[in-house]
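And now, subunit A:
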Amino acid sequence: MLELLWLVPALPLAGAIVLLSGALRFGKRATTVVGVGSIGLTLAVVLTVLAQYAGRHGEIVVNHVFRWISAGAINVDFALRLDPLSAVMLSFVTLVGFIIHVYSIGYMHTEGDRAYARFFAYLNLFMFAMLTLVLGANLVVLFIGWEGVGLCSYLLIGFYFDKEYCANAGIKAFVVNRIGDFGFLLAIFWALRVFGTVDFTGMADALAADPARYAAAVTPIALLLFVGAVGKSAQLPLYVWLPDAMAGPTPVSALIHAATMVTAGVYMVVRTNFIFRLSPTAMLVVAAVGGVTAFFAATIGLAQNDIKKVLAYSTVSQLGYMFLAAGAGAFAGGIFHVFTHAFFKACLFLGAGSVIHACSGEQDMRKMGGLAKKIPVTYWTFLVATLALSGIPPFAGFFSKDEILGRVFAAGAGNLNGFGVSYLVLWVLGVAGAFLTALYMFRAVYMTFHGEFRGGHEAEHHLHESPPTMIWPLRILAAGSVVVGLLGVGKAITFGSDLNWFEGFLHHVAPTVEVEHAPALGTEWALIVLSVAVAGAGIALARRFYFGPQAFAAPRRIAERVPGLYAAVANKYYVDEAYDRTVVRPLGKLAHFSWKGIDTIAIDGTLNASAFFTEIAGDLLRFLQTGNVRNYALLVLGGALAAAAWLLL
Partner candidate 1 sequence: MSRGLYLLAPMISVTVALMTFIVIPFGAGGDITIFGARLGGLIVAPDLGVGVLWLLAVGSLGVYGIVLAGWSSNNKYSLLGGLRSSAQLISYELSMTLAVLGVLMASGSLNLEQVVARQGGQFWLGAIPQWNVVPQIIGCVVFVVAVFAETNRLPFDLAEAETELVAGYHVEYSSMKFAAFLMSEYMNMVTASALIVTLFFGGWTFPGMGRFSGWPLLVLSLLSFGIKLAFFLWLFVWVRWSLPRFRYDQLMRLGWKGLLPLATLNLVWVGVAMTMGWIR
Partner candidate 2 sequence: MGTAVFYLVAAVGVVSAIAAMAHRNPVVNVLSLVVTLFSIAVSYALLGAEFLAAAQILVYAGAILVLFLFVVMLLGAPAEPDAGESRPFQRTAGLALAALAAAGGAAVVAAIHAAAPAGALRGTAQALGVMLTGEYLFAFEFISVLLLAALVGALVLVKRKH
């Protein structure tokens, strides 16, 4: 069965091709069968493959499909690789992907047949790209998937391309991603030059055999790879595209911008951890970017009123945690957070979708409220996922976030790579972020589901629970948000007995960087209690601010007292405006100059001038063309004699 690994990306691709080759003229039923069916089949294949793989004890299975590039000493195969890391990714990507496909049946059913088919074609294509990314056995194959998900992201964000802000958001996502991809490409070239191969196994073997030889190249390659990851995973300073990407349909936000694609950056860093772990600088950079982003995005999330924007900044923030973990050497911990996050963030987004669906497309939380009674299933699933995200035990997020914070603290206390103080500062940021997370998430919950409905009588009348195809995915994902955390119960919680199945499973490919002086058990328990307390404090504050008769009074007072700060946060620290002023507009001016100044005047002018002179020359020379054959003969003979004379004399 493992030989059939190629089916995993091939099935969604086939689905996409079938849908696109039908020129998007299938009816809804046919589209559903093809679009969802292909992913269902993929899920079946993946489950079979994983069931078989479970007995292999972390063995690395590489499946060479065909030789792709062969140029001199450079050989790149189109090869798929199944190892614990890709197995984990494979499992939740396919599962969450399938659930979201099912959810989309209900969510998109109001679209026209064409748009419906287009949507599922793109979703299938996205699944193909994501699975290729996950399964790629070398950087180049990974890069195909990388670009593929970027393309699909662009297509799906701009799905409602007739609305200008959607199209612009798609372009923005594409362009910002391009910056990261550029770094990634450079990293691939550099790796190819240094290692002579881009194969993960080959590079890891080369590094293991002679680390000193590659010492100089490791840091730049790692940093360039990280540039790519920053772009794809929406970290500072390239995070700006992700909030705008909420312009796409909600299932897309759930699938791409929460569960799968944005985690590709984390996945890639963990995938190439054999490079990162050799470069303390790069590790610190990864951790710093992640930690700062985690805090920074959380603060922005506090002041957002669009329910999807809140979730988007939450995603950015959580991705920051993942990078923080990776940067602290807890690669397995990072992936664990990716794993749990996929469930509860997908659940949150789908819940948000359900809310939006219920409110007839309204996304502003200020016009919601009191929805808990109207759409109870959505409310309860949303609440479960929120608790998971906030890190309340025993929900999934608690285990993964606690693992991360514990590892970061350990790295700081154990003076990892000599950057102990830095890691401690990042730990503080992380804890503060956890507090803010609980705060903004429960703000969203209270604003949306509690209090009075603020959306007007008309909208209230339309409130309704979503169809089963949307409810059941919510239930499954909510259940997942509760249980998946148990896969990676931390050492401290079980009082030192190693029950962390997740980390053990990943140990072969992404071993955690252990620090010399691990914190004592008591310290760890203190940390656990601290993080839970912080989350609880966040929830309590949110309840005080946004619940009950005094709701909104306190935040309004704060906003009035420090208007500058509030405005800055509400306007996302003016980052977009700053980019607009420093990058976009100068570039626009440059482009305008290239067009008007260089292209029109210099290049076109040169061409026109040469054409003009040719015309003049032709006007003059045509007097030679008498139209008389004998005259031509005379000229030819004269010329021949002149040539002969020149040769002879």
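Selection rule: all candidates are chains of the complex that A comes from, given by their letters.
We adopt the following convention: contacts are C-beta pairs under 8 Å (C-beta built on N, C-alpha and C of every residue); 3 or more make two chains touch, one makes a residue touch a chain; residues count from 1.
All values reported here derive from a predicted model rather than from experimental measurement.
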item: Touch assignment for subunit A within the complex, options 1 or 2; value: 2
item: Partner candidate 2, residues of subunit A touching it in the complex; value: 628, 630-631, 634, 637-638, 641, 644-645, 648
